[in-house]
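Every protein chain of the complex appears in place save one, which is left out.
In this document, chain identifiers A, B and C correspond to the written order of the chains, with residue numbering beginning at 1 in each.
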Amino acid sequence: MVQQTFEGEVLTEPVVVEREFETVDMNINIGPQHPATHGVFRMVLTVDGEIVKDAIPYIGYMHRGGEKLSENLDYRGALGYQDRTDYLAAFNSEWVYVNAVERLAGIEIPERAEYVRLILAEFNRLLSHFMFMGAFGTDVGYFGTAFTWTFKERERIQDLFEAVCGDRIMYNYFRVGGLAWEPHETFIEDSHWVLDQVEVGITDVDELMTNNEVFVARCRDVGAMTADEAISFGVTGPMLRASGVPFDLRVDEPYSIYDRFHWEIPVGERGDVYDRYLVRLEEMRQSVTILRQALDQMPTSGPIEPERMPARLRPPPGEIYMRQENPRGEYGIYMVSDGTDKPWRVKMRSPCFHNLSSLKPQVINAYLADAVVALGSIDIVLCEVDR
Amino acid sequence: MEDGVTATQVVFWILAVVMLISAIGVVTVGNIVYAALFFIASLAGVAGIYLILTVEFIALVQLLIYGSAVVILILFALMLTRARERPQALFGRSRPLGIAAALGLLAALIGGIVATTWTTPESSSAIQPVGLQAIGDAIFTIWIVPFIIVGVLLSIALDGAIMLASPDEDDN
Amino acid sequence: MVLSEFAGVSMPDWIDALLRIMFIVALMTIMAFALIYLERKILARFQARVGPTRTGPIGTLQSIADALKLITKEDVRPITADRWAFELAPYMAFVPVFLVFVPMPFTETWFVRDLNLGLLFVFGVLGLNIVGVVMAAWGSDNKYALLGGVRAAAQAISYEIPMLLIVVALVMVAAGRLAVDGDASAAGSINAIVGDQTTTPYILLQPLGFFIFIVGMLAELHRPPFDMPIAESEVVGGYFVEYSGMRWGMFFLAEYTALFLLVVLASSLFLGGWNWPFGADVGLGLQIVLTFVKTSVLIVLVIGSRALFPRLRIDQLMAFSWKVLLPFSIVQVIANGIILAYGGADWVVGLVSFALLAALGGLVFYIMRRKQGEGTRTVQTTPATPRVITAPEVTPVEAGGD
Partner (left out) sequence: MTSRRTPAAPEEPPSNEPPPGSIADVYREVMPLVGFEAEMTKGDDVALTIPADSIHEVIERGREDERLQMNLLRNQTAVDWEERGLEIVYHLYSIPLRQAVTIKSWLPSEGAIVESITDIYEMANWAERECREMFGIEFIGHPDPRNLLLDEDIDIHPLRKSHPLAPIETEQGVDVEFFTKQHPPPEPAEEEEAAPDAAAAAAPERKRVEDMTEEEREERRAEQAERVARARELAAVRRAERLAGAPPAGGPRPEGAAPPPPPAAAPAAASAAEAAPASAPAQDDRPPAPPPPELPSIPDAEEDPEGRAAAQAERVRLGRELAAARRAQLRGD
């Protein structure tokens, strides 16, 4: 049976082995539009009965040429693209870009702006991990319970963001050198209230999923990846920590003011889907502790941007690879400046891109249901994969 | 018994026609899945005949065993393998051999029917419905030996099936 | 011409049967509509949301709105679909479920026919709706449907056997109690079984039976945690992915009718149906209330399982049935046989069954805990100065789990 894919690429006829009980391989399209792909991503699985024999991932549907466009906008103009790459953790992406430009131009950031940035970034990590819990619950089979429970918490955090910067997803609030404007007066009290609700939310999700026998049966020993395999694929973030490597940029290469707080890094040991879930769950609790400490230490008054900022930013020629710990892994901006007012080259190192490349070995010889669960556990955001 | 046409006879003839058509259908229809569906229809017809003979237990067991389990296995096998694409060799080389065997079987059947003396019960209402208890006692007292033999046969068949299936499973 | 009573008016047999069938059809459609609405409301409650409120006073007309939508939707049939298999599948899936209502006792006198082989009739006919499912899966010539159909067939076969064995065990117990001068053939009819449960519901005698029956029921209905055949995230709707409009409505109706039906059966067999506390003595009123209460409790349980359980993978599902449920149900039948053969009392049977249930629960709990292993360990943060070339060894990892 010759099957023609829409690019005109002809898939070879599945080989029919003349043994009487041999079932015939089937090419299944976990296509661009599929509930399991969390976005526009296509995976052609060659399935023998229920076992996946071969998986060919196709990406590039969301490629918008972010890097090329950033090269033709001045340093402040390209900030908008950072929100749109990883739209589940827009503050973190913005923070990396803004830090890179400040480091290039040698601009010092006032203390208060640093604290507000860190607090908003950690809240964004919570937001992103809640999104993972909801989406992953639906992949595993919770008809909608995990989704609605986690979105109840996400609403609270997004209301806080809306109060601070007027937007729920594409914030565009950080500026080179500081913040766009002052956070509202009751920022700290609101944050504390939101944190209390979030802690309740985390325990709810924990009780719903962690010790549920069926959940354990579906997630344990699925898509397991050893530490070396993960490192070789360039996997970073919760997936790498789930494989037992305690590599967290906030600790290994501390940036901004992370060295003023104490928290722990959760590390799994088998690197399978269940460990990834546990690592992310524990990471949410650790983010809450960081936020508590940051909110207490935050100076309540002070400037939020340096006194003298050049009108047209012309950083001296040079290059920088600024990397920070996004909820999905190490998000890096490799920025080269040539002395003019436009960056010469901006390369966005997206964690999902490399985490996704490690999907194939996890899926081969697994069940079709495991392939979907493994894909869900990578927590991909397709806009960030294709940039 | 009034000699007119009783309800059971009417139902019997309907069922007989249905069974005949589906039996022929099983053999002649090209598409193998249609053959399986016709097979179900014929088995349901057999169950209907049992019902007319007011032997519900056999009828329901027939439905239970054949209707759901055996047919599903056949459909199961058909769906996984590519059997349904290749047209069956209805008119292959072995056609004369097939016809000869069929005719032989037909002759044997007709011979058997003619030879037996059909005793028609005095009246259809005379057949007392056989209670569950009676069937149970019969199985475990009079027919205990064949019951055990069938049990052993089935378990052997089950082991055979597992043996056949397992070699494929050893790779993953 | 056998006359029989229906609301006091004697009439020929078959008209009476026809009338009762009409009553059942009306009851079934109303229950289906109610169930659709109830499912959405109860599910919403589990998921911290409100459920339909727009249509009708508190969303009560929602199912009617759904039905209207289904009727007005176009019945699409893919060109490559196999015409007959595709068209006949909904009827083949719907008719058996509808037939099974015949022996179902709603109260002492409310049933279509109290067949003395009621139980066997139920399971004999119920097995046929899988044929409809497989026809739908194969007919719609769609890879997802094919996969869903194969999964449905595998699941149906592997969960019917433990269910049947458990019902056999139950009938053994019932026969012991119902036997009048040696002839226990009355135990076949469901109404007789319910009639016997005035004082002790059979759940006390056969707790393992109740558990396996509920699990088998969930599997039979393709409801979570056994809804692999219609898993949205993998096979996107399973065997009825190509159906739309009223054909899909037929499948939907069959599913909810089967839910209502199996729930009534479960409550009759194990919870005493219309009889348990004092149904037989008090009379019709209490019997209706009892049946209603028991079915709604079980319905909430089934709908709750949809919200609180993820779905099992197809091989785990099969393994659970063949390696766990089947052996336990066989052991249950043998245990009943031995106890009843040697004149054991009913409470002994109950005790043994309860022990078996405890063993089953313990086994599953132990396997899962061993498989889960301990959680993640947390590593103390030591913000190292990043650029030190001779970096310290990675901090020693203390055992510390959450």
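Assume a residue touches a chain if its C-beta (ideal position, glycine included) is under 8 Å from a C-beta of that chain, and two chains touch if they have at least 3 such contacts.
Predicted model only: the values in this text are computed from it and were never measured.
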Contact with the hidden chain, among A:41, A:142 or A:233, goes to A:233
The listed residue (A:30, A:45, A:90 or A:104) that touches the chain absent from the view is A:104
For chain A, residues touching the missing partner are 7-9, 59-60, 63, 65, 67-69, 72, 100, 103-104, 228-229, 231-234, 236, 245, 247, 252-253, 317-323, 330, 332, 334, 336, 338-340, 342, 344-345, 347, 349, 353-354, 357-358, 386-387
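The working rule: only the chains that are shown with their structure count from here on.
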Whole-Å distance, C-alpha centre of chain B to that of chain C, is 29
So, in whole Å, the Cα centroid of chain A is separated from that of chain B by 60
In chain B, the residues touching two or more other chains are 80
Each of the following residues of chain C touches two or more other chains, namely 146, 150
As the complex stands, chain B meets chain C at residues 31, 33-34, 37, 40, 56-57, 59-61, 63-64, 67-69, 71-73, 75-76, 78-80, 131-134
In the complex, chain C touches chain B at residues 82, 84-85, 115-117, 120-121, 123-128, 130-131, 134-135, 137-138, 146, 149-150, 153-154, 156-157, 160, 182-185, 187-188
Listed in rising order, chain A residues that touch chain C in their complex are 26, 28-29, 34-36, 47, 49-50, 137-145, 147-149, 152, 208-218, 220-221, 242, 246, 248, 250-254, 258-259, 262-270, 274-275, 278-279, 282, 285-286, 367-370, 372, 376
